[in-house]
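The complex appears here minus one protein chain, its other protein chains still in place.
Letters A, B and C name the chains as they come in the text, with residue numbers starting at 1 for each one.
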Amino acid sequence: MKLLYFAWIRERIGKEQEDVELPADVKTVEDLVSWLAARGDEYAHAFANPKVVRAAIDRHHVKPDASLTGAREIAFFPPMTGG
Amino acid sequence: MKLLYFAWIRERIGKEQEDVELPADVKTVEDLVSWLAARGDEYAHAFANPKVVRAAIDRHHVKPDASLTGAREIAFFPPMTGG
Amino acid sequence: MTIRLQREAFDIGREIDAMTRGRTDIGAVVTFTGICRGTEDDGPIAALTLEHYPGMAEEEIARHIAEAERRWPLLGVTVIHRYGRIEPGETIVLVVTASSHRQAAFAAGEFLMDYLKTRAPFWKREERTGDTRWVEAKDDDDEAAARWR
Partner (left out) sequence: MTIRLQREAFDIGREIDAMTRGRTDIGAVVTFTGICRGTEDDGPIAALTLEHYPGMAEEEIARHIAEAERRWPLLGVTVIHRYGRIEPGETIVLVVTASSHRQAAFAAGEFLMDYLKTRAPFWKREERTGDTRWVEAKDDDDEAAARWR
């Protein structure tokens, strides 16, 4: 599964994207956040406050309880500040 | 006193402006409309429906009961359709 | 504030530029452009002719801009209204409002247009094939202006 990171989440993790193999018990976006946060200090730092992390599955905004089934590309980013 | 006419009021009266001497009992805009309407067919036609006639005294919108005291320039026109 | 009544067309980009050039306090610019349409509710029109009350038109627009400036923190306002004969597809009116934030620029632009429609002394005459007539004021324009009272 392809993961993308933007803005300060990208900076804290230190990479723009990566491909990961997920364990079977990682079923939702919030499961994925917990799993990532346990991968190392840089991930723990990026996901220290999950409330300010937003996610998109295949380029659509989703909520933390969204299912990962069928997802190809999951992005994590802070609240948007465009416009 | 200077009177100005615009749009179809100007067309019906057949002039853009004129100077008039008002009788002492013409004290308000509606008095003036009645007085003008009695001056001839073209005026009667222009002021046939006083409800759709708007007035300005010295370039400020006024209501029919506005006093003419001190007025220099009085304009009559239909509802505005600019913009 | 900039107010101009003119026969000629205007250049929207140039008006925005004149308002914003060299400034770093403006965060939002809203423009409204009114254009002569080729069809009104009841059929095609060949052109509009706009008559205005010189002197009062400028003063009335200035009063509306001053009122907008009282209501919102504006950093610039330009109103240009054309008069004379205008064909379908040509511009009629331009309102440009600038502020540090978008809400004020949008609200002031809408306010000024609602007031221009119902209070600025301009009258449109429609030219149709073989016929001309004065455009009647619309109730919903009066209602739009009444929102701001």
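Here is the rule we use: a residue touches a chain if its C-beta (ideal position, glycine included) is under 8 Å from a C-beta of that chain, and two chains touch if they have at least 3 such contacts.
The shown structure was predicted, so the numbers you read here are calculated from the model rather than taken from an experiment.
In the full complex, the chain left out of view touches A, C. Residue C:35 is the one among C:18, C:35, C:66 or C:146 that touches the chain not shown.
Think of the hidden chain as still there; on subunit A it touches residues 4, 6-8, 56, 59, 61, 75, 77-83. Within the entire complex, the positions of subunit C that touch the omitted partner chain are 11-14, 16, 20, 22-39, 88-89, 100, 102-103, 105-106, 109-110, 113, 144.
FYI, only the chains that are shown with their structure count from here on.
If you average the CA atoms of subunit A and of subunit B, the two centres end up 72 Å from each other. With each centre defined as the average position of its C-alpha atoms, the distance from subunit A to subunit C rounds to 48 Å.
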